[in-house]
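I'd like to ask some things about the structure below.
Every protein chain but one is kept in place in this view of the complex.
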Amino acid sequence: MNDPDRLEQPWRLWASVAILSVFAFSVLFGFVLMPVMQGRAAGIDAFEAICRALGITPGSPAARQPTTNAKAQPATRVAWSADLLNSLTKATAAGESLAGSCAGCHGRDGRAVEVKLYPDLAGQSAAAIYKQLHDFKTGSRPSALMTPMVQALTEEQMVAVSAHFAAFPVRPIPAAQLPAAGAAIEGLVARGDSGRGMPACNACHGDQSGGPTEAPRLSRQSREYLAAQLRAFKTGERRNDIYSRMRSVAAPLTESEIDGLALFYASTRTY
Amino acid sequence: MLVTHARQLTFAHLWLAFLAFAVALVLGVWQMWARSPLPAPFVTASTYFSAVTAHGTAMAYVMPVFMIMGFGYYVAETALDRPLPAPRWAWSAFALGLAGALMATVTIFSGRAAVLFTFYPPLTASVFFYLGLVMVVAASWIWCVLMMVAMAQWKRANPGRPVPLAMFATVANAVMWLWTTIGVAAELLFQVIPAALGLKAQLDVGLSRTLFSWTLHAIVYFWLIPSYIAFYTMVPQAAGGRLYSDTMGRLTFILFLIYSLPVGLHHLLMDPQQSNAFKFLQVALTALVSVPTLLTVFTIGASLEIAGRLRGGRGLLGWIGALPWDRPLVLATGLAFLMLGFGGFGGLVNMSYGMNAMVHNTSWVTAHFHLIFGGTVVIMYFAIAYAIWPAVTGRAAPSLAAQRLQLWLWFAGMLVMTLPWHYLGLLGQWRRVATFNYADPIIAGWGPWVVVSLIGGVILLGSGLLFVLNLLQFNVSREPHAAAPGELYASAVHPPARVPAALNGFRLWNALVLVLMILAYGYPIAQFFVGDSPQALVHRVDERR
Partner (left out) sequence: MPISEEIIVRSELRWAAISVGVVSVIMIALIYAGLVHHINPPSNIERIDPKTLHLGGEFTEANLGTRVSGDGQVTSRIVATQFTFQPRCVVLPANRRVTLRFATPDVIHGILVSGTNVNTMIVPGYVSQVHTVFTRTGDLLMPCHEYCGLGHSEMSATVRVVPPDEFKPDAEGRVACDAR
């Protein structure tokens, strides 16, 4: 290699030729020959097969695309968007004036007058409140009480009233009023149960979960209200959870687990 | 020459690397315990995935970055025989990286960053996690510049002479790392950090996965190259021989620079948002990245054969037995090659997309990169540390036997851990799971193998702790170290007096990398800027909406 003639080998040329030939080989086989041959076997014309291989049109060059004639009812008509979520963070005067008609049951400050029947709204996630208002209105979550109440609300008004109640501080609970839920229930909350395909409750309802946008806060709601909702999901009476996220985890719960979980969340501060 | 700067820099960087390593090792064993049928303490979804995040962050970013920086400073002074340029910058980089690593660690352990080290947007952690990692990477960028400056200064002072191979390879790694980090930096700076700051409510997940894939393969070669530097320069010397071919060494590092980058799409073979055609293109390039490794196996094998025959080895294979296996560097190389053999075979399965569908996101993949990185690479990190620690501390090693035991334990533990993982992967055991439902009849059959792999993990933990102990032993050693540090590097059988400019710098190769990256990644990235690319809402894991 110390021979000066060989030192001046045309490195640039050979390196470029090597790389371009690898590229040309890949284009020939990956972009053209393979898709065209696969398409021919599947009855897809050459141009379409190449488009599919390049990802310009959907589908595999080696298989027909399935067809659909879907027309199905969604579980909820709520769809999140960046703008909607942004507007839910701002409490407005409009929300305050609308909230008067809610105060009869949910309290002026979002603390329910009869906690066994109605949920607290104070400190609840605005997205969760909005989702339920919207579902009451559209009938995704039919309710003799709520559906007529929200019927007249516009989109903006539902946003405003949700943001309004979300801004209140959560109800304090007197310490040591309720018995502890026990280790098995705490295990469901923190670990879930892989045997029954149940994720930890914390996976969606925890403070650091990254779970679904509309997952509500559960702590300091009443035992009765929480248990009633879990049972409604379990029986399928309530079905406004997108893609059965709650129905699928409530279904395998036993009656005593439902009561235990309701007790846990009613007596905890952190979720 | 090893003036105090490099000595202290190397000491500080390697210790930081190995402390992160030790913590991550403990977490790793606990994670395997949690996944096994045996009841493990502290397991919740949140603790498990925070621990996985910490393990990955420490092992993939913090440990290798500091190891490579520290080793690079050492090579720059010893191979070039010149003082390091701008040591104050090197110390600033160390401080920056240390602060970043601490910031990320605190964020992870507060439970605000359970997104794993591969991020998975639209899941979004606390911004302090990402900023911490950006600081670690920024520290490594300063190191890259320092390495390039050191080589440029040497070339100016020694016109026409070939850059010593160890330094040439270190700079190849620095150049490659600058290219490598472009992908993840773009993902973090334009997508993830704005989302974490609340400036962006949605992002394009296809784009972020593609940008991360840009980094995801080349980062492995970033980790790997220090081991290859040891193979080419330190191992033949330790074995008492010569390097078979200096030119082949240079070509190998250049091939790594070129081919480790335009291949990242093979991490997305099972992804919907990239096309068949570009997957094929990058798989073809991936196949080529095995070439430099095959060349290395030959060249190092030939170099060791020279050493073995010089030591009196005869016959076709007699030279192998004649090698000085009692020297940790030689022993580590032998063990590393064995693991590279197993791991390389697994890698060939991964890159072929028909077979990839069988193993993608199964334990097979976890096994593969633990064997290649945790096995081949990290065992060479140990050996490098053992080899340079006398020069760094000024003291001789108190016990080579303890070092050999540690290396053997690491090898054994790695095989006991990863062979069952490979098997379980073929059975369909999937990755990134905190707990398995061992009541399921299919999963129940996996239980015994999971326990075997856990035993492997415990052996690895023992080996890792012995390694830390072995380094600490230097501090109590009374025997001063005599040899000059430059004697670490082998010269070639025919040391080159001159090499072509193409093999003495990176200008031509940078141009080729640019061309290749445009061809391989141009359209796969550009497609996300055509039409209405779908956006997904950010899911924050650090706070409630």
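For clarity, chains are labelled A and B in written order, and residue numbers in each chain start from 1.
Here is the rule we go by: a residue touches a chain if its C-beta (ideal position, glycine included) is under 8 Å from a C-beta of that chain, and two chains touch if they have at least 3 such contacts.
Everything numeric here is computed off the predicted structure, so don't read it as measured data.
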| item | value |
| --- | --- |
| Partners of the unshown chain among those that are drawn | A, B |
| Of B:Met32, B:Ala195 or B:Val283, the one touching the omitted chain in the full complex | B:Val283 |
| From B:Gln8, B:Gln273, B:Gln473 or B:Asn510, residue that would touch the chain that is not displayed | B:Gln273 |
| Option from B:Gly206, B:Pro328, B:Gly346 or B:Pro500 whose C-beta touches the chain left out | B:Gly206 |
| Contact residue for the chain not shown (choose from B:Leu116, B:Ile258, B:Leu471 or B:Ala502) | B:Leu116 |
| Residue of B:Ala138, B:Ile193, B:Met358 or B:Leu400 in touch with the missing chain, whole complex considered | B:Met358 |
| Positions on chain A contacted by the hidden chain, ascending | 1-2, 29, 33-34, 37-38, 41-42, 55-56, 58-64, 66-68, 70, 72-77, 79-81, 192-194, 197-200, 202-204, 206, 209-212, 242-245, 248-249 |
| Touching residues on chain B - with respect to the absent chain | 45-46, 48-49, 114-116, 120, 122-123, 202, 204-206, 209, 242, 244-245, 247-248, 268-276, 279-280, 283-284, 287-288, 290-291, 294-295, 298-299, 302, 306, 348, 351-354, 356-358, 360-362, 427-428, 430-437, 440, 442-443, 493-494, 527, 531-537, 539, 541 |
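Quick note on the criterion: only the chains that are shown with their structure count from here on.
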| item | value |
| --- | --- |
| Separation of chain A from chain B, taking each centre as the mean of its C-alpha atoms, in whole Å | 36 |
| Contact set on chain B toward chain A in their complex | 43-46, 111-112, 114-115, 123-124, 201-202, 247, 258, 274-281, 284-285, 288, 434-437, 439, 494, 496-500, 502-503, 508-509, 512, 515-516, 519, 527, 535, 537, 539-545 |
| Residues on chain A engaged by chain B in the complex (per definition of touch) | 1-2, 4, 7-9, 11-12, 15-16, 19, 22-23, 25-27, 29-31, 34-35, 52-55, 60-61, 80-82, 85-86, 125-127, 190-192, 194-195, 197, 199-200, 202-203, 206-211, 213, 217 |
